[in-house]
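Shown below is the structure under consideration.
Yeah, one chain of the complex is gone here, protein chain that is, but the others are all in their spots.
Up next is chain A:
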């Protein structure tokens, strides 16, 4: 009895000290009382079932892309192109894709994309592009074009430019037929212009007419040059005049700029290996580093230029590593060592 009496007392006490804010009872606000449906209760249907995800546009896009992927897979399966055996998969041409950026894609879809959603979109696009490549490799042009229509909407406008970044650009020739290439070694760089040597006019043969007797004498004086002797098997062939390569480095002849024979040989080596001695003249501007670096840079520049003029020679120059930029650079000094590798004298105590 005393417990009940206590509880009644507690409750009476509690009613004095209320723990809630309002004294009146809560009434929820009436939503659109004026637009309350007059008839039986009707709700507006959302445009798509993904309305309730909160990211309708994104989900619709994903669904659309997935259905496109499925349709493409189905078409390829019908042609027995899927699933591909491993050897065929590895021999497919590599993917060369450049999708629109996250912001652009977000604008296209109509919703801001975060990184994970963007990655989801691009992963599906990559899958579709792989199917397109399979169709292309199989020669199915119509299927490939229809898949490409889907995918091309999502590709960047400057796709070619982006893909060409980092790729070796073809060497251009100017109006005089000169190539311009750059070579580097250690900290030196060389800018090389190569132009073919103009072959001198061939000397007139002895069976020419009487009018050209003066030309004989004139040419005998002028062309005091070495000529390859006539082939004993074909003595009617005219002798071939031999031309020489002139190499100018920073305005000076090669022998003036590089005194050491090793440097000079390094520079002439691309000509020797390509077999083009005497065929091309070289003008180069070299800068930075010392003699070895500059001669190495010049050698690479000349090799690149020769490969541009005579593409057949590229293979042999590549095999002889003349087209390669020598990656060796001066190693840095480390703490605790006298030089890069040299250690201080070891002391027992």
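Throughout what follows, a contact is a pair of C-beta atoms (placed from the backbone, for glycine too) under 8 Å apart; a residue touches a chain by one contact, two chains touch by 3 or more; residues count from 1.
Please note the rule applied: contacts and distances are computed from a predicted model.
*Asks:* If you had to name the missing chain as UniProt does, which of "Small ribosomal subunit protein mS29", "Integrator complex subunit 4", "Tubulin epsilon chain" or "Protein phosphatase 1 regulatory subunit 19" would it be?
*Replies:* Of the names offered in "Small ribosomal subunit protein mS29", "Integrator complex subunit 4", "Tubulin epsilon chain" or "Protein phosphatase 1 regulatory subunit 19", the one UniProt assigns to the missing chain is "Small ribosomal subunit protein mS29".
*Asks:* Specify the residue from the set A:150, A:190 or A:247 that touches the hidden chain.
*Replies:* Counting the whole complex, the residue in contact with the absent chain is A:247.
*Asks:* Which of these, A:170, A:261 or A:311, touches the one chain of the complex that we don't see?
*Replies:* Per the contact definition at the top, the residue touching the missing chain is A:261.
*Asks:* For chain A, which residues lie in contact with the unshown chain of the complex?
*Replies:* For chain A, the residues touching the absent chain are 220-221, 224-226, 242, 244-247, 253-256, 259, 261, 264-265, 267-268, 271-272, 277-278.
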